[in-house]
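Left out: one protein chain. Kept in place: all the others.
Read from first to last, the chains carry the letters A, B and C; within each, the first residue is number 1.
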Amino acid sequence: MSSQLLRACVVAAADAVEAARDELCRLDAAAGDGDHGLTMALAARAVRQALADPQDESDHEVLVKIALAMASVGGASGPIYTSGLLAVATKLDELPPGPMTAVKMLALGEAAENAISAIGHAKPGDKTILDALHPAVEALRRGQDLAAAAKAARAGAEASAEMVATIGRASRLGERSRGLPDPGATSLALILESVHTAAARDDQQLAGDEVGLA
Amino acid sequence: MSSQLLRACVVAAADAVEAARDELCRLDAAAGDGDHGLTMALAARAVRQALADPQDESDHEVLVKIALAMASVGGASGPIYTSGLLAVATKLDELPPGPMTAVKMLALGEAAENAISAIGHAKPGDKTILDALHPAVEALRRGQDLAAAAKAARAGAEASAEMVATIGRASRLGERSRGLPDPGATSLALILESVHTAAARDDQQLAGDEVGLA
Amino acid sequence: MDESLEGFAAAHADIVALAEPRVVVRRSRAAGKVGFVVGGGSGHEPAFAGYVGRGMADAAACGNVFASPPPNVVLAAIHAANMGRGVLLGYGNYAGDVMNFGLAAQMARAEGIDVREIRVADDVASAPNAESGKRRGIAGDIMVFKCAGAAAERGMSLDEVERIGLQAGKATRSMGVALSACEVPGSGRPTFELTDGEMEIGMGVHGEPGIERAPLKPADEVAQILVDAILEDAGDLGARDVALLVNGLGATAHLEQYILYRGARRALEARGLQVVRSYVGEFITSLEMTGASVTVTVLDDELLRLLDAEARTPKFRV
Partner (left out) sequence: MDESLEGFAAAHADIVALAEPRVVVRRSRAAGKVGFVVGGGSGHEPAFAGYVGRGMADAAACGNVFASPPPNVVLAAIHAANMGRGVLLGYGNYAGDVMNFGLAAQMARAEGIDVREIRVADDVASAPNAESGKRRGIAGDIMVFKCAGAAAERGMSLDEVERIGLQAGKATRSMGVALSACEVPGSGRPTFELTDGEMEIGMGVHGEPGIERAPLKPADEVAQILVDAILEDAGDLGARDVALLVNGLGATAHLEQYILYRGARRALEARGLQVVRSYVGEFITSLEMTGASVTVTVLDDELLRLLDAEARTPKFRV
């Protein structure tokens, strides 16, 4: 996997999140404090800055850099994305070098899911980012590709609309959170979709040189 | 003059002021603090309460009672109306007893005007209550009756729209006060009109027994 | 109103009590000090009752919302404050207050009480320098009350307390601006905004219109405009020490108050003045108006010592 592809994926994700800023705020306002779009847009800016100085870094280094950039925004989404990305970076180092494969992608996805569960003490169904991440990892586990994983994340985010928030928001308020998708799940679905698109574009250009990155 | 007629006049004035509450607030909002209608409505309530216990009082006593009731609302209009009414009460005691005459009415009006000028240090043209009171007193001085005096007060209040407030509001803001009539002048015109109507009604009933009260 | 004052007196029963429904008095004070009464319309909380206590006022006379208290209420406050050495009245220069406090002062004098009056007239937007006696009192009230209150607490004579109040009033200038909520900024950088994209410069603490409606400007420019107006009025000050007070009008976030403070401080320092004392918060509000004002008091050693003297009131502590 080329660092250039990773960078392209990160930039695509940053673009997508910034474009969805207002929508993510709207979703967060329903049961939360209405700032998820702002926080993710700040994160996108921080991530771009982290990439601005294009040294010859390993993908591991790039991932750690963007993880720390995301940490800088604080809030709930800061540490959640950070812990997921740091887990991906660590796992990437453990995997054998060479082109990305479906098996590797699953390992990375599982690492992210475990790390996010560990830091946030949430589980699928609690109306959090995990409701997009978990179905995506499941798709990979079934042997499906990144396109299918992104699709599963989106479907999961949409299904979260019918869930009741119990974590990170007051559980008594839970019922009133029903109706709109979880903002964090939605931002993750967006990110996976944009990463898939960027990777697919790269695939076409390189004519099957590598498979896309998760 | 019968105490009953005085009471009828006072009640009519209270009714008129309460009905104009919102309009008086609107006029005050232009250059002041928007509360003249509220203050005058509170004053009307206090005056009604003062009259509630209908003992056998002299007109002088009734006037002092309503003057003190008006004082209880504070603000700028409280002391202004109070000082005017106290002056009327005092002057009434100095005048020979017997039916109200045009000459007596003029004396009462002059007393009120002098007292209000003395307490507020304003003069006609400063866009205050005096811009209604002064023309009314002038009409009486020309030998006109209460109807004409009330009409003059109304015309004066309307003419105050073109004046610039220099007293009781900041003079730098003066220019912006042009355009709407002064609230205090408007409330005084209303009061004189309603007093005239009440007195005229009484005249008709008593078929020329007395002339109306100022 | 009355419920609110009842709640106020109950919450701060260690410091104040209600002498009457609209008269707030200090619970304890040194015998034989000069009495100091403040007051005005309600809707300006924490003014005026919030400033009754050690080192500031002995009593506050409270009116209806935006309406001066009537003379009998002021007179009751004078009685409550009077300990035989005379009473100073401190209030903002509004027609209603001038008349009602003035009548009460006359009534008290008729009873043999020596009563003096300080009419705070700090709002430079409300009248030109030549007619400064016509100016309104806005947040400068606080500086005057603090200095006069501290002087009275020290046991100074009525003459002296009055002199201090006048001196503090002369040294104090203010100007305000009506502006909107600071919106949660995407950039992390709040700016002032009026709902209609405009701001009102020089408005009063009763929502009275200002001298100019201008398109919305960033906080630092707003601060500059206010400081410029204040300093232009003050004339050449050289390198004096000043106290800077930023007053929120009720619905202005603390965040914004401090941004305005920062801008005003910079503007003052750029003109060679030293900001040696600072006060930021809601001191005299206008119900829930969105806006703020800047007050500058030019200090000498005496005023500075009085500002720094202990004060223990429900809403102002030094």
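FYI, contacts are C-beta pairs under 8 Å (C-beta built on N, C-alpha and C of every residue); 3 or more make two chains touch, one makes a residue touch a chain.
For clarity, every value in this text was computed on a predicted model and none was experimentally measured.
The chain that is not drawn here is touched, among residues A:54, A:74, A:99 or A:143, by A:74.
Only one of the listed residues, C:17, C:251 or C:304, touches the absent chain: C:251. Interface residues of chain A facing the missing partner chain: 29-35, 38-39, 42, 71-80, 119-120, 166-173, 176. Across the interface with the omitted chain, chain C contributes residues 1-8, 10-13, 42-43, 45-46, 50, 64-66, 181-182, 184-185, 188-190, 219, 246, 250-256, 258-263, 265, 275, 278-282, 285, 287-288, 290, 315, 317.
One rule holds for everything that comes next: only the chains that are shown with their structure count from here on.
Nearest to the global CA centroid, when each chain is reduced to the mean of its CA atoms, is chain C.
Farthest chain from chain C (centres taken as the mean of C-alpha atoms): A.
In terms of their C-alpha centroids, the spacing between chain A and chain B amounts to 74 Å. Per-chain Cα centroids separate chain B from chain C by 34 Å.
With each centre defined as the average position of its C-alpha atoms, the distance from chain A to chain C rounds to 54 Å.
For chain B, the set of residues touching two or more other chains is empty. Counting partner chains per residue, chain C has no residue touching two or more of them.
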